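In this view, the complex is presented without one of its protein chains, the others remaining in place.
To keep things simple, chains are lettered A, B and C as they appear, and every chain counts its residues starting from 1.
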């Protein structure tokens, strides 16, 4: 029996709450209190079609997994569902965005990774942009991640035969075409209707590794299925569940399906507050009631989807992970050399020096700075071949990647830039972004005077400024306002007639 | 007998000066020359209702204390008092402010302490804003106070079980829920009609300590009365009076009424010049007479209310303070490690490393920098448990507080941010501000890898940049004007058609 | 016989060139090629009234001294002189300036030295502003002069009895009320019709020393006459003439008239190029002829009036100066510690560490930095009482002066700020400027914890940042354009309706 919109619309309250998703109705009344994102957000769609909101946040198999079949109410005749008048239609911001989409620059006009971000900023849905682009607190660390690269300068060598440049390298035993990989980022469908499979396909085109995120919009299996049979390598990024049985199932499934590395996230016992995201998601409750004094502890999508993460994860858990999988184990989010040394002791195969794209702790240092702190210590203690060191955060240029490789990284993870490329131009965008990085690196290798990635070494860099976290004395407002700056010559007519 | 407005209005000169306050008339003719704020400001209201101007600056018991009962002339029939046409009503700035108040964002849209300040800036009375927000000279130190925190970065540790976070700590023997306290700030009624009792109540809600200011708009007793009987702890901030008998009375009254700490202000032998405040208070005398060459030594409200402060206060006075009270004595406004060592020798229980919110000496260093200078010396000399070190100034984020605690502070004072929260959203605002700090700290503790405040230590920080007071070479105007900056791709239609 | 304007107007060419100055005609035909400023500028006024242009640049006795009496043609009936339609009258810039003058803020609204400069910038004649405010090349050194003070921070001491503050000190044997003096600056009549005597009178009011400039608009004797008989002390600033006889006459006249110090300028063998000044003075010759390739070697007023300066002045000349005067000799413009040591050897009494207000060599270091370089060396070599060290350049605040005194200066010279105060509010302006500095210093002394100037010492400062001449890595344009900055909460209506 096919339901009508009218019928569904009656169930629009806490007492009876139905929602439509992909043309089917579901009774979620009893599920309301269990919803990790809070019941409020479901109630907003009670009796209505929630597909658009549902999709980016929930992998396709979510309802099957978590909602009893008895509550799957069946098909709805969508022609009978009242179309919501969307607020955005009269919203000048939304109108401007639609124009931006209509007049989007050609893909071939994107000459570097910043360009994709610029286009994304004006064409993405505000909330999606908010989720992708936001970071912790004042977003200092997020910006520092790229800024730190600007404190590293090259000392290129000349007169080396650089006819042949080879960018290929090996990560955790996999030969790849270039020293970067697609790192794990959540909620891909916010940016592209197909979600992270787009990244899978682009990674295949360029023979680089994709790290599959726990919080993908696509399900794990969709992402593995999208990979090229036989030869495309994927890694698994893991948020550890409070319920270790679930974690074990996820890990062993990943190993069975061929994943070649287990990246355990260790910098996110709780997901960060991101105020830009919160501000964009803020919904006016209609009155400024007393409850404002209570802070909103749900704090947006990120928090909603991550309540399962176990904040008690500790070094003591590492042996257990080693016992349940043969995949190499890499700790993702290490932020000090002391913990890299602990990781060596713990016998894991690698670390990712990372601050989670600046989304967790503001004033965490950049990965590249931690790398420059770490490698000399490892070398001094003869441990640099005992552990593979990766780095991510802030990478936008071929030179950034080469700087990391000079310092001793085994590979560089890139997240947001590929999301922006995907959100604007889809797979072609991601592929072009990867190609641009390769083009830049090929030229830069020539100009640095190196043929292969393994030729890169710290002597090619000047890192003296890297560790200086200065800021200027506050601005001298009165002097600045009063000073009459020099000018260039004005036009003749205006100036002299 | 009830006086009429007409009757009062006749006494509008130096010869006979009456003013109306809270519906009662007072003859202040003889008091004019003694008024600490100068007679001019009273004469402005001669024959008129002065309540609005009077209230924020004078505690309610002022007239009873300082004006002979014979000069209390009794009730005025307020319906007969001519309503002043306020200049502000046609002032575009005031119109804009009223609109800002009408359209104030919801409290729940304030996601951090800066947000309250932003709302306060557009909704507070200009003169009140001027008094709260101003600081010494070029306001360099005021801004440096926060800016210095941005030169300190974290070195977080990972894989610590951070399931349970406990922010509580102990200050001068009092267990508090979080490592911050409400520091003393003057003239609370400029921001809120009820004054500092609003802060008292919010402090109770959150179980943090309030430091009662000497220059509160509310009287000392009002503030103690507002505290929760039995368990709410308050401290006393003291400006030392030239007349030590008055000081003794104040201190012993505070002790009797239960105050648990005596914070003697040592950075303000004279209250600072604050030009933003002076400029806002400036009254056009109507002609640019010769007297412009004489500078105005009264210099606004702050100076007016503080003429009693004793500039001869010195180390020699400390024993006397110890003799009149059993409260722990803390020196507020210490600015160099040498003076912290002197304080240890003088046998006081604590110091607050502070520059008075940047309101006194411009180019005084930030409290956090002095803390980073002080603690290693104390530790080296084995004195770090001989004295409790507090710090205030510039704190806006949970990370700021944690940085101070990592360095070794016992607690962090916060002033302006709570004033701004109070001035915009009242008690609810202050409570939300406190909750936001707690939320931030709880998450940050997790991300730093610490469970309790006492787990924090200097090794979690990178302070290498803290002591560098650099500023850039002056701007190269011609190069900057001439350089043609790179751009991101423009929209297709505009660019190509 | 009284001449008519018509008569004079006939002599308007190189062949016969008459000009009117203060109502008298002069035949300057033969003088044309000798004019230090070039003949062009005189020819502009051939046959016309040149008073306005003449006055600021030439002391009143110039014509008597340099033009043969036979060429003094006598009085002109000024009613017959055609009034020049001034270009400025329709010039929007000039109209705006006249409005600025009409609406000038009250003197009592000027709360610091920057304020005078701000008023001067909008009320002074463009060319006068150009001459006063300009500096060498990119004006980096001029701005660095003040900026350097912002890299010095205080380490104040507390709990010192600061009831009584005494700002007086002694410079070259003269007791003065405050540790600053009025340094020599040229062409005072550009800013005020009476010229430098205004400064003389203000210096008397405040009991500070004035240094008389060689290139004053007023004559030397006018300036000495303006001083208070008996007790006002003046110094002489000297540009050394190629003709030593003239120099000897000037020096000995100064000594005879009571000057107490001879400050020989050693940083200006040639006066600087100041492009802001040149651009403002530029006159469109009407066609872009080939001669553009030849650079204009006259380069404005400064160069014009200074062609007599001897670029061959050297250390070998010092003994001669010592032989012709008993006044203490001070070298003005020393810029490296090595030359301070040479000055000690040469037996002079003092040096002024100065870069000529940034008007000579761009990228010369600030006086305060040279002071911080010099004093430790002098102390180490036991020479700090063998020579008096003064400093000038960039001083705007009481804190600036105290920083210099802490480092070991005997006095601080101030130039432009007093010129700006004079150019806007005349003598009253200069007096207020001086009073403001004294007020600031008195308070700052209290806040630093010192009673007398001699109590100041280097331990009260943190100069670690002073010697760092950094500038930031060039701006990352694409990142900056792409980054979406955090915002404070918007108004409710706009955001939510």
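Methods note: a contact is a pair of C-beta atoms (placed from the backbone, for glycine too) under 8 Å apart; a residue touches a chain by one contact, two chains touch by 3 or more.
Quick caveat, the model's predicted, so the values are computed rather than measured.
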{"item": "Selected from A:29, A:112 or A:423 as touching the chain missing from the view", "value": "A:112"}
{"item": "Residue in contact with the excluded chain [from C:100, C:241 or C:325]", "value": "C:100"}
{"item": "Residue, one of C:275, C:439 or C:462, that touches the chain absent here", "value": "C:275"}
{"item": "Those residues of subunit A which, in the complete complex, touch the missing chain", "value": "106-112, 138-140, 143-144, 147, 150-163, 397, 399, 403, 425, 428-429, 431-432, 435-436, 439-440, 443-444, 446-448, 462, 464-465, 468-472, 475, 477-478, 481-482, 488-495"}
{"item": "Touching residues on subunit C - with respect to the absent chain", "value": "100, 103-106, 109-111, 114-115, 118-119, 137-138, 140, 266-270, 272-273, 275, 278-279, 282, 284-285, 288, 290-297, 311-315, 317-318, 331, 333-336, 338-339, 342, 360-365, 467-478, 485-488"}
{"item": "Missing-chain contacts mapped onto subunit B", "value": "112, 114-115, 117-118, 121, 129, 133, 138-139, 143, 146-147, 150-151, 275-276, 279, 284, 396, 465, 470, 473, 476, 478-479, 481-484, 486-487, 489, 492, 496"}
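Basically, only the chains that are shown with their structure count from here on.
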{"item": "Distance-to-centre winner among chains (Cα means, whole assembly as reference)", "value": "B"}
{"item": "Rotation angle (°) superposing Cα atoms of subunit B on subunit C, nearest 5", "value": "90"}
{"item": "Length of the line joining the C-alpha centres of subunit B and subunit C, rounded to whole Å", "value": "41"}
{"item": "Interface hub residues of subunit A, defined as touching at least two other chains", "value": "114-115, 118, 138, 275, 279, 284, 470, 473, 476, 478, 486-487"}
